[in-house]
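In this view, the complex is presented without one of its protein chains, the others remaining in place.
A and B are the chain letters, set down in written order, and residue numbers restart from 1 in every chain.
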Amino acid sequence: MPEQPTNGASLQVQDLVTSYGAVTALDGVSIDVPAGSITAVLGANGAGKSSLLRTLSGLVKPKAGRILVDGKDVAGLRPEDVVQHGMSQVPEGRGVIAELTVDENLRLGGLWRKDKDDRSKAVEEAYALFPPLDQRRKRLAMTLSGGERQMLALGRALVARPRILLLDEPSLGLAPRITSQIMGLVRRLCDETGLTVLLVEQNARSALSVADHGVVLNLGRVVASDDPAKLAADDNLRHAYLGF
Amino acid sequence: MSALPVPLTRRGPLRYTLVRHLMYALLAAVLLLVLTSSVSAYRDFQIANVGYYVVAVAGLTVLTGLNGQISLGHGALMMVGAYTAALLLERDNPLPTTVVMVLCVVVTAVVGALVGAAAARLRGPYLAGATLAFAVGLPGLTSHYAGTLGGDNGLTVLTGPPPASLGVDFAPERWQAWITLSGALITLVLLANLASSRVGRSFRAVRDDEVSAELAGIHVARTQVLAFVVSAACAGLAGGLLALVSGQATPGAFTVALSLALLAGAVLGGLGSLAGAVYGAIALVALPALSSNASDRFDFGTDVKSNLPLLVYGALLVIVMLAAPQGLQGGVRRLLGLVRGGPSAPVRNDPVTDAVPEVSVTTPER
Partner (left out) sequence: MARFLSVTISGLSGGMIYAAVALSLVLIWRATRVVNFAQGAMAMFTTYLAYTVFEHGGSYWLGFVVALLSGLLLGAFVERVLVRPVETGPPLNAVVVTLGVFIFLQALAGLLFGGRFRSFPTPFSNKNYNFGNVSTLSPFEIFVIVAVAVVAVLLYVLFQYTDVGLRMRAAAFQGEVARMLGVRVGQMLTLGWALAAVAGSLAGVLVAPSVFLHPNNMDGVFVFGFTAAVIGGLDSPVGAIVGGLGLGVLLSYVASYFGGDLQTMSALVVLVLVLMVRPNGLFSTTATRRV
């Protein structure tokens, strides 16, 4: 398990509004993620999940609202600066840089940090966490399988020693067995190191199985925010927004 | 692309595009007749130059604006036309000028077909680079075949005097202006008709989305080549006219700078716009003239005088691209749109002026 120097940070999204031209993607979204817990964000395609992540990571500037990392507002900061506040994202489609090697991808994750020794240490910890990556250090990322790429993306995000981890549909395109492995790993990370996780998923079932709290988005608004078991038990909600 | 409803005000023969274009051309011809008759011989000479630039820039703007193919080699195509004219007129019993001009068009169109066929698979910067190579390399042929082509000194072109029917004192510059302006008007009418025809639509369809065009039954490669041939034909005619007006065909007149200036004229006037081509052509003659005057007035010296126009083109190209990518014509259109009260107002009767439909994705600033 990687060692975290501090526990995870708390994340509070307050009345976030994001629009692309005339289209409002997020219409006043508020989510509270306590430090050291996993919150799942669910909803159908187009519900606003990816807009939420793009706004949180700084790729898109919100029209209104606040994003508080341990009380500090990072809304509107550029991605390069957001990551320095301890918020790391694992993008959709893995976001692994195919033309670089496994080792280079991992190193890249920690480059912005000042402590060079700790950087190498963090990379070695990632290899310890993901043995398949250790066996493929010098291989180009484009030669990895889907599951291996997911590991690489996750490992790379962890190399930054984040205090908040944003996961964008980690199960996409992966076999169920690997998905549950990844989810299990995320749960362990949270439990053992206190990492805060915001898990955006379309696969509601697997997300709810590891989350401490669940939020459902629809058309840019939060339509439900509750205990995962209660969300899963609510048939109407499940059919309407979660697809099962 | 732009499905313009036919305005209800058009009745009778004016419904037909060709008739409309011919009427505009006739009107323009009358105005130009008056213009050329009332200005000095030197101005007529300048107007004559504008005439062939209109032909060249119009052809290029159709290729790059309507069909999306960037050519940096149209100066070289003009050279083909000019040398064809020069060689044909060198003979003892030269053919009539009109026939010579038609042959310039044909020969250059053939060259354009070859270039276009070779370039059909090239896109964007690759095409630009290949045509640039053509522009840089073609003048070298005149040195290599110096025997027939006259080397650096080029060939002289003997143009006959104005026809006797116009009177003994008829200024030759005005006659030349009439010749090139006729060429320009004919070219503009033909291109305008082409642009609004099915062929024109296929040009634009290929520019916008090759895959969709192919699926819609348009043969992409053939369309690309055709666009090249059309624009090359224009360049050939322009080159032939240039040879007539300047009385010579030399490699020095067809440097890379010419190809780039033509593109500059097309871009600044607004790519795809025939009216813009006219503005661009005027700029191509006016700028050197203005800089020459300024240099004389302020005693700048030859280095400044000869380089100032290009300095301005270069700067303008960058500034226009950064500030107003649609060029001047686009800017004018937007202004007119504002004046007429918004997007519901009908666009002016110029079927060629389609906006280049690039959707700009909002990207965060770095």
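In the analysis below, a residue touches a chain if its C-beta (ideal position, glycine included) is under 8 Å from a C-beta of that chain, and two chains touch if they have at least 3 such contacts.
Remember, it's a predicted structure, so these values are computed and weren't measured experimentally.
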item: Which displayed chains the unshown chain touches; value: A, B
item: Candidates B:29, B:102 or B:122 - the one touching the absent chain; value: B:122
item: Option from A:28, A:76 or A:95 whose C-beta touches the chain left out; value: A:95
item: Contacts of chain A with the absent chain, listed as residue ranges; value: 57-59, 78-80, 83-84, 88-89, 91, 95, 97-100, 104, 107-109, 111-112, 156, 160
item: On chain B, residues whose C-beta touches the chain left out of the figure; value: 64, 68, 70, 72, 118-119, 121-122, 124-126, 128-130, 132-134, 136-138, 140-141, 143-144, 210-211, 214, 220, 255-257, 260-261, 263-264, 267, 271, 303-304, 306-311, 313-318, 321-322, 325, 356, 358, 360-361, 363, 366
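As a convention for this text, only the chains that are shown with their structure count from here on.
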item: Separation of mean Cα positions, chain B and chain A [Å, integer]; value: 55
